[in-house]
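Omission of a single protein chain aside, the complex is shown with its protein chains in their original locations.
Coming up: subunit A.
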Amino acid sequence: MTTFLELLITGISLGSVYALIALGFVIIFKSTEVVNFAHASLLLAGGYFAVVSRDTLGFWPALLVGIAGAALLGMLLEFLIIRRYRGRDHSVLAIVTIGIDIVLITELARRIGPEIFSYRDPWGNTLVQLGPVSIPQTRVAAFVVAGALITVFLLAFRYTSWGVAMRAAAEDRGTAALMGVRLGWISASAWAVAGALAAVAALFLSVFPTTGLDRETGLIALKAFPAAIIGGLDSTTGALAGGLIVGVTQSLATGYQSELSFLGNGIGDLAPYLVMVVVLLIRPAGLFGTRELSRV
């Protein structure tokens, strides 16, 4: 039972980090109808900006540098590249983002090399005791920070003018333009927010029990892809649900790997994809989505 609780809490914490990534993915899709395959490299870039400024600036300022850097990079990609393809077929745009991803990942991998960068975060490898279970402090921090950011985002989405503009553009770009909504800014701000959230996710994917940020960290972001699809690509609620489902599934499957050994090794990493396939078979638009990926 204690193991189960531990795995569940770990899963929820992990899931909230996946939700951060999935949320960025969904924001970009909702407001610009682009399936952003460059999201993993955006995350890695955010992490890289943070860890290289860690020594000179200290942890918190470096984290801010990472967040601002990834937000700026996202915006830049939108301004310089994505914007030129506006109005083109969605598959063209998806391929463009794959191209961006390859270029960014290659460059970042070259810079990072074989090294593993530590954030040297304030939480270290301390454990906290929650009743019968002991959890790494980093997991608690991840859950609290991700939860807070998601709450702030959802409130902004619901109540601010920016949120109204985002939702209007998501429903009908042409009509939103008739209201005087500046679609270029909507799109750029979506990329910026997605980049910022990804940079925070990069932090929590690199701290204890992980050894640090390396060139493979971006690959973990790929797990948020099934999260976004499970929830529904155009649903913010779906991103949260999908993130948690993937986190918990992965954590439990990894924890009970020995019992599940008949399914083969590495079931923990595979489980989220299995869940995704099952969900898509039952609900092609995802749990909360309204649009099927095939129509993208």
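Heads up, the rule we're going with is that a contact is a pair of C-beta atoms (placed from the backbone, for glycine too) under 8 Å apart; a residue touches a chain by one contact, two chains touch by 3 or more; residues count from 1.
Going forward, contacts and distances are computed from a predicted model.
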item: Name of the absent chain as recorded in UniProt (options "ATP-binding cassette domain-containing protein", "Heterodisulfide reductase subunit B", "succinate dehydrogenase" or "Pyridine nucleotide-disulphide oxidoreductase"); value: "ATP-binding cassette domain-containing protein"
item: Residue among A:A168, A:L252 or A:V275 touching the omitted chain; value: A:A168
item: Selected residue (touches chain absent from view) among A:L80, A:I102 or A:L178; value: A:L178
item: Residue numbers in subunit A that touch the chain omitted from display; value: 87, 161, 164-165, 167-168, 171-182
